[in-house]
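Here you go, one structure.
With one protein chain withheld, the remaining protein chains of the complex are depicted in position.
As written, the chains take the letters A, B and C, and residue 1 is the first residue of each chain.
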Amino acid sequence: MDFTFSEEQLMSAGVVRDLLADRCTGADLRRLMGSGEARDAGRWQAILDMGLPGLMVPEAAGGLGLSETDLVLIAEACGYAALPEPLIEHAGVGAPLLAAINHPAAKALAEKAAGGEITVALGHPANLLIADADTAGVILIPGQDGLHLVDPAKATLHRHDSIDAFRRLFSVVFTESTVVAGPREMVPLLEVALDRGALFAAAQGLGLAQRAVDMAAAYAKERVQFGKPIGANQAVKHHLATCQTKIEFARPVVHAAAAQIGQGDVFSRSRVSHAKLAALAAADLAVRMCIQIHGAMGYSWEVDAHFYLKRTIALTGAWGDEAFHRARVAERIAAAAMTPDQTFARADAAPAEQVAA
Amino acid sequence: MDFTFSEEQLMSAGVVRDLLADRCTGADLRRLMGSGEARDAGRWQAILDMGLPGLMVPEAAGGLGLSETDLVLIAEACGYAALPEPLIEHAGVGAPLLAAINHPAAKALAEKAAGGEITVALGHPANLLIADADTAGVILIPGQDGLHLVDPAKATLHRHDSIDAFRRLFSVVFTESTVVAGPREMVPLLEVALDRGALFAAAQGLGLAQRAVDMAAAYAKERVQFGKPIGANQAVKHHLATCQTKIEFARPVVHAAAAQIGQGDVFSRSRVSHAKLAALAAADLAVRMCIQIHGAMGYSWEVDAHFYLKRTIALTGAWGDEAFHRARVAERIAAAAMTPDQTFARADAAPAEQVAA
Amino acid sequence: MDLTYTAEQQAFRAEVRTWLEAHVPKEPLASFDTAEGFEAHRAWEGVLASGRWSAVTWPEEYGGRGLDLIRWLIFEEEYWRAGAPGRVSQNGVFLLAPTMMEYGTPEQKARFLPKMATGEEIWAQAWSEPQAGSDLAAVRATATLDGDDYVLNGHKIWSSRAVFADWAFGLFRTEAGSERHKGLSLILFNLKSPGVRVQPIPQIDGEAGFAEIFLENARAPAANLMGGEGQGWNVCMATAGFERGLMLRSPARFQAAAARLAALSQRSMPDATQQAAVMQAVMDADAYALSIYSTASRLMAGGKIGAEASCNKLFWSELDVALHKTALSIKGAAAELTDDTSGEPWLDGYLFSLAGPIYAGANEIQRNIIAERVLGLPRG
Partner (left out) sequence: MDLTYTAEQQAFRAEVRTWLEAHVPKEPLASFDTAEGFEAHRAWEGVLASGRWSAVTWPEEYGGRGLDLIRWLIFEEEYWRAGAPGRVSQNGVFLLAPTMMEYGTPEQKARFLPKMATGEEIWAQAWSEPQAGSDLAAVRATATLDGDDYVLNGHKIWSSRAVFADWAFGLFRTEAGSERHKGLSLILFNLKSPGVRVQPIPQIDGEAGFAEIFLENARAPAANLMGGEGQGWNVCMATAGFERGLMLRSPARFQAAAARLAALSQRSMPDATQQAAVMQAVMDADAYALSIYSTASRLMAGGKIGAEASCNKLFWSELDVALHKTALSIKGAAAELTDDTSGEPWLDGYLFSLAGPIYAGANEIQRNIIAERVLGLPRG
């Protein structure tokens, strides 16, 4: 039982955080939006240079062979910066999914995906549309007959606008494709993808929440009304303390979900769902409070709060909406006893009674 | 459309409020509790002298022939004082029920009930037990074969303890009784009783909520910590402002429910239920905040807050619990359109289209 | 107490309904925060005025119908029931006009009210300044008498509708060196006059719902002073009273939204949490309506609007956020889409609701007011 991150994990996340603090500021976001381009080429290259796209791809497939626990803090950092590029969906969901497919057409692309030369977009029943399909090198789309590998260049993409301008969502129509996994193989692949998608949405939610609190606290220290900084008012303090508390009790759930996701049982699924619910609820409250504390400023385009607000709205509905994740928590409650020794329950664990015998 | 009380209604409530401010203080409550008696004889006599027990009994049956609208402010005043005597259950539910029964055995007692010579206790399916059965002159108990009129002296009463020491709750076993209403007549009688019971519980809840806020505000003005009255802290202000807002938006619902209760349709039932939910929710928050603002004092027996807390707990579960009343609101939502012109909808009203035609 | 409508009130409702059915545009107008939408909404104000429905509570001489508050509520219910357009002239008709009725000169009323009623002149409010948000008394903009004119200088901000509006009413310091609440005056000025520069401020949705107003030696006739020199704070507070009170947000608006939410919920498969939230939203919208009916009755019986009106703002703004959040939660993965095919603008409504707790006195200020003026707690 060790609920701490390694030095390496903390350090990698710190490097990403520093990179994004430097290259993913509000001004950077506005410039990218103005350009109409999908990615900031320089920032994306810097991300590729860190080897992040292949972080969760097995070493045999050209990746770093690391796990969700190694990516979760990085995902927080990306949420903190509201990163536009699809690093997390690619590195956390698409690339490892592609690498897990036992089919030559997939194998042929897995190394490129690991290196970040191409990104992988995924159609998933939990999502209405396919994110970043236009910039992807390959799109995976489930069908009745299995998982289709689609070349974006040979498909028809129709963009749907999200309130978050950096979300590039598409409906995809295709005629040419390769079925790379049969219906039965596809199911577990999609299950794992959903859990990962939800986990990393949660992690980004944590980052968004903390960013909103930090931004509001910074403003509250500076903005003077009635002759004192507004942050000296208990109302402002207590709003932010409530937000910070929500963050503090979402964070360990997200981290535990990352560590337990591999169990793939009712307990780990419930934990992932709890993580997503708690982290996005924290983000929801924090971004609203951030806007509120900024007053009319907070409601203006000029202040960055709306970027965090919109990303929060998007991630709340992505990779399983609230009702979906609450249902998974309800399943766990119904599935087995919840005595206090069951915090880290696993479906395959010997009951404690047997250990005692 | 006139949503105001008459001068007489306001005045009567004022008289009751003054009477109870004088004769139903915290010290009075403690003295009564110490005595082990059911009622404060002097206070009860003063209430009888005002003619309140027969307020809703028809004049022909010896009452004042008034309506729920005439009693609702008085019920608020009784809640404000956490009155131990069963004035509201008797005057608002028991006495008019007895007077509405078309049977000689009931008629024979109705006038006594109107004069307050005896009180009427009622067994109702919405309640687990029968309140004030021991001091009642007559108990009405529904059965398979209709409504039984029971003489308490000839029944076996077993008291069950409520957290509210002034709630006298009994299970009643009887062998002798008179069936005063057949099963079919009984149903509407019990429906009306339930709505009245819930309405007046709501009104008392409003009173409890306002008492808790007033008490907390008074303490917050006096109690000094860190060199200033604690009421100067925004946290205390905002807690109480939130409570007061809940009261302000429960009160008109309770008053509207009193005015509409006679409709006896899905709309008026939903309004009564909304009133009970909103008023008791306001009371719940207000009593907890009252305790919180008093600090450790608030958690002590010496401060009166616990009387209001306990009455709130009792009234929340009485005359239909929260789930019951939410289900009635859900019924109304499902029953008919909720366009903004339907605020005062009635089942028997001609639709506006027809009025226009 | 009698919560049934009179035959006359029912007939009035029928009249309103008939007129609206004949006149409400079948397609929603473009947002009034665009140039095109603003003019479309201005034209709708003209249509309303042609039926004498644009300012129903005003005296007839200025284009109103002299309706009592209950009929105003009935009108609003029918207006929202019909899905009629938002009111681009709200700042004028519901905020400035009641103040002008009380404090304006006969000349001001004759000059401004009729064109306000027809939409010929649309008004913006110009109260806040960069350093005077919640702390409105920190106003620095000045008005200096020069002959028959006030010369206006300063920088107003968060002025809603100002991008396209014709006139504005603002708070100015008329006494040099005065501080806080003293020495302020309410002055009406033309937004198209020389020395006035309006700079749109994009909101979080990208639309320019409000603007900055830069005043450099702009001029307003001295006759445009309202309520007396140095009386600006009191006059302004009277306006704020109306604003927080009845007319800023008519209950029908929230009841219409709650009804849409209930319908959305009925055709979706909400989970337990969402069902609970839908029911709460419906109850809260009703409670708000009942409260306003109650206040309206009290006012009609000669009572006064009190500090408890601060509770209104708090209640509807929080209800509005919760209601729209619930809708987005039910929409789930579709919540983020701006081209949502259902035609119900839940996302826009949610973004708009977030302004509610901020403007017209932030909710933190409202809670202070309730605690201090209603409950008598000491100032901090």
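Here is the rule we go by: a contact is a pair of C-beta atoms (placed from the backbone, for glycine too) under 8 Å apart; a residue touches a chain by one contact, two chains touch by 3 or more.
Values in this document were obtained by computation on a predicted structure and should not be read as measured data.
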Residue, one of A:Thr119, A:Ser162, A:Gln204 or A:Gln260, that touches the chain absent here: A:Gln260
Touch criterion as defined above, residue of B:Val236, B:Val266 or B:Ala283 at the omitted chain: B:Val236
Those residues of subunit B which, in the complete complex, touch the missing chain: 126-128, 160-164, 167, 169, 224-226, 230, 233, 235-236, 284, 288, 291-292, 295-296, 298-302, 305-306, 309-310, 313-314, 316-318, 321-324, 326-327
Subunit A residues touching the omitted chain (full complex): 1-6, 9, 69, 213, 217, 220-221, 228-229, 231-234, 236-238, 240-242, 244-245, 248-253, 255-256, 258-260, 274, 277-278, 326, 329-330, 333-334, 337-344, 346, 352, 355-356
Touching residues on subunit C - with respect to the absent chain: 271-273, 275-276, 279
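What we mean here is this: only the chains that are shown with their structure count from here on.
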Centrality ranking, top chain (CA atoms only): C
Between subunit C and subunit B, distance of the C-alpha-averaged centres to the nearest whole Å: 39
Centroid spacing, where centroids are CA-atom means, of subunit A and subunit B in whole angstrom: 51
Multi-partner residues of subunit A (each touching 2 or more other chains): 233, 235
Residues of subunit C touching at least two other chains: 364, 367, 380
